[in-house]
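What follows is a short report on a single structure.
Excluded from the complex is one protein chain; the other protein chains are retained at their positions.
Take a look at chain A:
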Amino acid sequence: MLGLNKHDAMLFVIVLILTLLAPFLLNPFPQGSSLAQFNAGYPDLMQRFVIYGIFAIGFNILFGLTGYLSFGHAAFLGMGSYAAVWIFKLLTYNVVPAILLSVIVAGLFALVIGYISLRRSGIYFSILTLAFAQMSFALAYSVLSNPKFNLTNGETGLQVYSNDPQWLHRASLPDMPHLFGLSVRSTYTLRMNGWTFDFNSGYYICAAIMILMFYLSIRIFRSPFGMMLRAIKSNQQRLNYTGLNSRPYTLAAFVISGMYAGLAGGLLAAMDPLAGAERMQWTASGEVVLMTILGGAGTLIGPVLGAGFIKYFENIFSKINDNVLHQWFAFLPDGMEDLMVTIVHPFIGKGWNLTLGLLFMIVVIFLPGGLVEGGQRVGRVFRRRDRKASGAEAEAARQRRTPAE
């Protein structure tokens, strides 16, 4: 199907169904029930799932395939956002030109930064990309927001004001980002005794793009180009000995992943027309590394899983407060209850980053292959149990035979 083999096609269909039915799947608990806090089916959060999914898929093309660890990918995300908001300010609120421009801008910057950074590999590459990202952050945060040449609006963040020109804007169009007149905020809410499901047009725009991007990444993974990138990861030196120049391949991978990041940035701005410099900070770069590793670097589905996992738990953990904890541990005796709440307290609410850091360390230490590898390990344990059972039978059969010999 679509040039995919059976296994990939199945994966693709699974992702397709999951993203399309996300409004149902993420709202499994009825409104008003005590478990409703675990619902994640609001438009805002679902948009972030898929957008960061795109970001992580793109990062995985670079890190997962070539093994080049970039610590500055958030810079492209930020550039994409700025580019999109500029389109909103100058031209129109239509998201199509905004997203196109953000991809182009991020791609151009990725070409320049990649051309320079890829002259080095290993740690030096990481440090170089980090330096470039920090430089972009510093530029966006302070330098490019001087009154004479205000490109980024500094600390406040770039946003659309009512006196912006917007040359192609017409009064009949909604006064917010839209796709040919369909506002990204328009939501159809389906109520079914107790359950509510939100179908948001912005989410479906992002989801459609993510599915497309996921398909593209499968094709890249399975193409000769992807094979070449994998060869670079396993042994670049040997590849060079064969007379191949590997740099065009790594540069292409870098630019592609930069464009993915720019696309994600553009979508972020399209869902909420605001771009701030903090999107480019090293913490944001670290987050996408984390998503990819957590899901499983170098696997197809891993980055999407990782992005969803992190954004979901970020949302849930930030909402939990001490009152909720007291409810959870209410079955314990009073002293124990308070003790448990005190122990868990640093990890929830504002402490989400602490949990994230710990999780990151645990994954890197014990599960370098991420959730996908974890799933495979669990799967293997079950399969081995089956085989052991059948193996015992075979053993018994053999023993029965032996005396006869």
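Throughout what follows, a residue touches a chain if its C-beta (ideal position, glycine included) is under 8 Å from a C-beta of that chain, and two chains touch if they have at least 3 such contacts; residues count from 1.
As a working rule, contacts and distances are computed from a predicted model.
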| item | value |
| --- | --- |
| Protein that the absent chain corresponds to, by UniProt name, given "Phosphate transport system permease protein PstA", "Amino acid/amide ABC transporter membrane protein 1 (HAAT family)", "TonB-dependent receptor-like beta-barrel domain-containing protein" or "RNA polymerase sigma-70 factor, ECF subfamily" | "Amino acid/amide ABC transporter membrane protein 1 (HAAT family)" |
| Residue of A:I17, A:A138 or A:M227 in touch with the missing chain, whole complex considered | A:A138 |
| Residue of A:P23, A:P43 or A:G67 touching the missing chain in the full complex | A:G67 |
| Absent-chain interface as seen on chain A, which is shown | 67, 69, 71, 116, 119-124, 126-128, 130-132, 134-135, 138-139, 142-144, 146, 282, 286, 289, 293, 346, 351, 353-354, 356-358, 360-361, 364-365, 368 |
